[in-house]
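In this view, the complex is presented without one of its protein chains, the others remaining in place.
Per-chain numbering from 1; labels A, B and C assigned in written order.
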Amino acid sequence: MKVIECKDLTKAYIGKNALNQLSFSIEENKITGLVGRNGAGKTTLLKIIGGFLKETSGTIQVFSERPFNSLNVSAHSIFVDDKMSFPPALQLYELLEAAGSFYPNWDMDLAERLFDYFSFDRKAYHQRLSKGKTSTFNMIVGLAARCPLTIFDEPTTGMDAVVRKDFYRALLKDYLAFPRTIILSSHHLDEIEDLLEDILLINDGKKHLHMPMEELKEWAIGIKGATATVLEWSDKKELIYKNQIGADTLYAVVKNDFDEPSLMKASLAGLKITSVSASDLCVYLTSESKGGIDNVFSDR
Amino acid sequence: MQIAEWIETEIMKGHFESDQKVYSQYQLAEMYTINPATAAKGLNLLADEGILFKKRGLGMFVSVNAKEMIINKRKNQTLKRLVQEVVLEAARLQMSEDELIEMIKAVQNEEGEQ
Amino acid sequence: MSSIIPILLVALAIAFLSINKRKKFVTVKITHWLLFTYVGVLLLSMAAAPFVADGKLHARETVSEKEISQADNQLHKALRAGRIEDIDEKYLVNQKNFDNYQGKTLEIDTIYGNVPELHVERKQVDDGKIEVFCFAGALTIDTLDFTDMAGEPLSYVLENNILTIKPPKEREVKVSIVKNEFTINQFTGAREKGSHIIVNSPYLYMRIPKNLELIEGTEMSVIFVGE
Partner (left out) sequence: MSLVIANLVDIVKKQYLFKLKANIDSFSSLIWIQLLALLFSLGGVGSTLASSGYLSIEVKYYSADLVIAFTMIWAFVTAIIITTKPYRNQDFTYVTNRLSSSLANIIFLLTASIIGGITAMLVNNLLKIIAYFIFNEQLYSFQSGFRELALGISMTILYVFCISAFGYLVGTLVQVSKLFILFVPVLFFGTILLKTSVQKEPFLTSIFKFYFFEPSLLLLLLKILLTSCLFFFTSIAILNRMEVRR
């Protein structure tokens, strides 16, 4: 069953399309990573899914309903980011209780355990928390709500490495116990890639890739070697990234449609074949030009 | 496929006997903090190779001759590739065949002493 | 009695709210204390307000303008008819008897600018007794009856066969009135058109012996009752 279905989804701000004819669908009970550069439209997309923003054109269905102004979507989804707004008059523990009164699947026990683990003070106030603590608290709310659709937009902002790791582990453990649809957007793809089942890569408000994480890991390969040889091998292949190292060495990333014997031949020809990490690949796929930052400095 | 390799190693070490049930995808997911789909893919890879077999509704079990299959596979694929690289590197360094074999023997002796 | 009902109602409302709150509110905050204290003080003062009376905080009788003018008319009528026994005692502000009046004549004079109406009743007997009554209409401020504070509207002395009507001492009446709020006044007809003070003029009434000759002073107008 599909939890989210978008068709030609467009969101226009003044003079600019944040989302442009975006079409995709997300299956139930999968963890999907939403990846893209800054300003690619990730947050806009997530806020439309959460019902905060109104689509300009196209259709979006969450739980088979248009999310904007849908009480149903709001009741069964939660949107977590570092800008979640809580009333300043309430203490942290009261905020948890309030969340408990709203969300039917709320697990107060889990919330309290996480609360104590991350050593929160029950009587503290949300707006006085540090950046990392804010994110941690919001994450607790997001996890304990157990919403059928849980959206994390850059959930780890400000968290230190240890807390980030704890969060990923908590997310996965709770997901295993209570499977649900989770969308996770993050800049740290290398950190979250193990968690993900699917990945949705958007660029300039358009869908670039949407595939299982496992496929993405084998989707491209890196070839490194003498420039001429590399060029010969990558000829007629879909070139994703190319980097000239030194005088006569070239590193190229191409779409992986080689078969096993031809790879063997390539390495016999002195080429170094490497796999490309998902996070690098996403950077290559969404970079403005094939040359990356080096192009800026190339013609000086 | 790290998961597949890890289970292979476990079988080689004798942690799993033949006909014994291996970890489920969910157990693996929790142990390694990975998505259960990823874990399932690793398990399925081994099932496709015949190292594991599925019992419907019960999970994955170690095949009777799993160890040999792993040994064969590693010999024919993993080890072969490693050797290939060694040979290639030796050629780049302009080592003779004898020199290379000497080197291999020396390493083997060192390992044996330990 | 009437003030107890709203107190009960408010108390009930607070009890209801606090029961509802007890489930949800884990922490009692300063605001809660503030609110409870405030409402408590208000309720206390509400309960206390009628009791601080003790002669000071009076709830006054209210009289409508119509009632005042009616009462004034009736007073006037009774005076003309000579039926002062019918007049409510509260309108009688001053009464003096002069016994053993020996003179044959009585001159009535005034050094009081506003000449009050003087009603004279001739008695059937010559008993040498002159009775003087002074009646005054109500003093009302915004329909509150302050007649009792108006004091004597005039005084008089009998000397050398002359009854002199004198103005009273200057008198200051200072009152502080707690008005009803506009949300009440809007419907009770007491919509404020500024303050409304009514001071009704005083009347004099005399009983004189049968054969006493009355000499009217220059500015006096005497009305003989029953003639």
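Everything that follows uses one rule, which is that a contact is a pair of C-beta atoms (placed from the backbone, for glycine too) under 8 Å apart; a residue touches a chain by one contact, two chains touch by 3 or more.
Everything quoted here is computed from the prediction, not taken from an experiment.
Student: When the whole complex is taken into account, which chains on show are touched by the absent chain?
Tutor: By the stated touch criterion, the chain not on view contacts A, C.
Student: Which one touches the absent chain: A:28, A:112, A:166 or A:280?
Tutor: Final answer for the missing-chain contact: A:28.
Student: Thinking of the whole complex, not just what is shown, which of C:81, C:177 or C:223 touches the missing chain?
Tutor: Hidden-chain contact among the options goes to C:177.
Student: Check the options A:38, A:85 or A:119 and report the residue that touches the missing chain.
Tutor: With A:38, A:85 or A:119 as choices, the missing chain is touched by A:85.
Student: Quick one: which of C:70, C:97, C:161 or C:186 touches the chain that's been left out?
Tutor: C:186
Student: Footprint of the hidden chain on chain C, which residues?
Tutor: 2-3, 5-6, 10, 24-25, 29-32, 34-35, 38-39, 41-43, 45-46, 48-49, 52, 56-62, 113-114, 139, 141-142, 144, 146, 150-151, 153, 167-184, 186-189, 191, 194-195, 197, 199
Student: What is the set of chain A residues that contact the non-displayed chain in the whole complex?
Tutor: 1, 28, 47, 51-54, 63, 69-72, 74-76, 83-87, 89-90, 94, 98-99, 101-104, 148
The rule is simple: only the chains that are shown with their structure count from here on.
Student: By mean C-alpha position, what chain is farthest away from chain C?
Tutor: Taking each chain's C-alpha mean as its centre, the farthest from chain C is B.
Student: Can you give the whole-Å distance between the Cα centres of chain B and chain C?
Tutor: The separation of the two C-alpha centroids amounts to 113 Å.
Student: Could you give the separation in Å between the centres of chain A and chain B, each centre being the mean of its C-alpha atoms?
Tutor: Distance between chain centres, rounded to whole Å: 32 Å.
Student: Taking each chain's centre as its mean C-alpha position, how far apart are chain A and chain C in Å?
Tutor: Averaging C-alpha atoms per chain gives centres 86 Å apart.
Student: What parts of chain A, by residue number, touch at least two of the other chains?
Tutor: Counting only residues that touch two or more other chains, chain A contributes none.
Student: Can you tell me which positions in chain B touch chain A when the two form their complex?
Tutor: For this pair, the touching residues of chain B are 26, 29-30, 32-38, 41, 84-85, 88, 92.
Student: Would you mind writing out the residues of chain A in touch with chain B in their complex?
Tutor: 30-31, 168-169, 172-173, 176, 194-197, 212-214, 264, 267-268, 270
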